[in-house]
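Below is one structure, written out as structure tokens; comments come after it.
In this view, the complex is presented without one of its protein chains, the others remaining in place.
After this line comes chain A, so read on.
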Amino acid sequence: MATPSGRGRSAAARTLWPWRIAVALAAFAPLPCWLRQAMTGHAGPEPGRYLMEHLGKGTLVLLLLTLSLTPLQRLSRWQGFSRIRRQLGLWTFAYALLHLLAYLWFFLGFNAHALLADLSRRPYIMVGMAALAGLTLMAATSHRRAMRRLGKSWKRLHRLVYAVLILGLLHYFWIVRADLGEWAIYALAGLLLLVLRLPPVAKEFSRQGRPPVTDA
């Protein structure tokens, strides 16, 4: 994993700004499109649900994309992938926050009592909130100062992303009612990205008795 350092950024990194802006625009673009659909009657009779579902799936897609950057960089040896990791992580957080907002607004009508009831009784809400809490922690410590201050524990803290992925998939799984097909696609992609983080299985088996080497 490329270690981000504050000083001495390469010339290549400096020429990556159009790529980074393009990524930002692409991540932002769905929001006005969905809002327009929802406000002009093109999202069916329940536009709030449309927004909430799209924001939820959008969060998951962004999270999977964020997690695919490191493997992609290793494959391609192109720095561009690691240069957008923080912003994609922050976009994931923003989508998750909007997803929660849509739930509070369109499903609970900002009723605090209903929220407390949901939080105390419904596992899929608890799991979703836990995932959002993880994203919040990572977003709050995503800037350079936090990285410097936390030192080595920064990396440990940001391994939370794997827990967030699993919680997010569980949250979605508990909402499915009749067909697991679409969920399975996200789950397979997530599983693939998690497996890529494991030390090669073959090596693991050949080195009997040795503790697994942590991937960093």
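Everything that follows uses one rule, which is that contacts are C-beta pairs under 8 Å (C-beta built on N, C-alpha and C of every residue); 3 or more make two chains touch, one makes a residue touch a chain; residues count from 1.
Here, contacts and distances are computed from a predicted model.
Chemist: Per UniProt, what's the omitted chain called: "ABC transporter permease subunit", "NADH-quinone oxidoreductase subunit A", "TldD/PmbA family protein" or "Protein-methionine-sulfoxide reductase catalytic subunit MsrP"?
Modeler: Of the names offered in "ABC transporter permease subunit", "NADH-quinone oxidoreductase subunit A", "TldD/PmbA family protein" or "Protein-methionine-sulfoxide reductase catalytic subunit MsrP", the absent chain's UniProt record gives "Protein-methionine-sulfoxide reductase catalytic subunit MsrP".
Chemist: Given that one chain is not shown, which residue among A:14, A:77, A:121 or A:152 touches it?
Modeler: A:121
Chemist: Which is it among A:16, A:38, A:63 or A:100 that touches the chain not included here?
Modeler: A:38
Chemist: Would you mind spotting which of A:75, A:178 or A:195 touches the chain that isn't drawn?
Modeler: Answer from the full complex: A:178 touches the omitted chain.
Chemist: With the missing chain put back, which residues of chain A would touch it? List them for me.
Modeler: Listed in rising order, the touching residues are 38-39, 44-49, 51, 105-107, 109, 114, 117-118, 121-122, 124, 174-181, 184.
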